[in-house]
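A single protein chain has been omitted; all remaining protein chains appear in their positions.
This part shows subunit A:
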Amino acid sequence: MASSQPIKSPMGSQSQNQRSSQQGLKYPSNGKTIYHRPLNRSRTQELSQASFAYLFGEMVSYAQKRVTGIQDLEKRLNNQGHPIGLKLLDLLLYREPARSQTRPLHIIALLQFITTTLWRHLFSRPADALEKSSNPDTPEEYMISDNEPLVNQYISVPKEMNQLNCAAYVAGIVEGCCDGAGFPAKVTAHSVGKGEEGELWPGKTVFLVKFQDEVVEREAFLGR
C-alpha cells in the first residue's frame, strides 16, 4: 500500500491553503463536492467480495470487543446496519424508473421492495423466500429467507457461540429500511441450518421481521 499513490484525504494538505480563503469549509482540490457526482451507478460496478469479507470480519471483531454477550453483539451489528438501510431506501427509490417511483404504503409492497430491489442491490440476486407467519397469534411477523447470506460466507462461528448469526448486520439494514419507510419493526437473523451432514443449505438464515402493532393497525385501516 505504501507504494501506491497518495490517497486523497479529506483532511490532507489542501486544508491548510483552503482554510484561509473559506472559513470552516474545505473543498476538495479538484473543486468537486458530493453534489457534483451523479447518483446513478452503472449496473456492472461491483465491489470485490474479498475486500468486503475482510472489512466485515473487522467490523465483527470491532463490535465483539465491547460486548457482554451474543445478544449484545448482534445488537451492535444491527446498529451498524441500520443507517445503511435508511439511506438505501431513499437511494433505491430514486433509482426506480419514474413511473414506479412510489413510496411503499403497504407491508407487502415494502417487503417486496426489500426482497427484490434492496437484495439485488446488495447481493445481486433476490432473496430466496418471503413468507408470512402462519401462526394466527402473530400476524405482524414476516420471514425473509436467504439460503446463503453473502455476509456469512467467510465467517465461521465457534461452537460455544452457535447462537450468533452475523447476518444481524443485514437484519439491521432491513430494519433501517422498514423504520425509514414508516413501518417500525424489529428484525432479527436466525440460523435455521441444523448442522447435519449433507444438508443442502447449511448456512440458511431467516430474517424475522416483527412489525409493531401500530403498523398492523394502520394496514387494516388502509385495506378497507
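Just so we're on the same page, a residue touches a chain if its C-beta (ideal position, glycine included) is under 8 Å from a C-beta of that chain, and two chains touch if they have at least 3 such contacts; residues count from 1.
Keep in mind that, in the parts below, contacts and distances are computed from a predicted model.
Asker: From the list "Trafficking protein particle complex subunit 2", "Exosome complex component RRP46", "Ribosomal RNA-processing protein 43" or "DNA polymerase epsilon subunit 3", give the UniProt name belonging to the chain omitted from this structure.
Answerer: "Trafficking protein particle complex subunit 2"
Asker: Among A:Val60, A:Leu73 or A:Leu89, single out the residue that touches the unshown chain.
Answerer: A:Leu89
Asker: Among A:Gln71, A:Thr102, A:Ser124 or A:Asn162, which one is in touch with the chain left out?
Answerer: Here the residue in touch with the unshown chain is A:Thr102.
Asker: Since one chain has been left out of the picture, which residues of subunit A touch it in the full complex?
Answerer: 25, 33-35, 37, 39, 83, 86-87, 89-91, 93-94, 101-105, 109, 180-182, 218, 222
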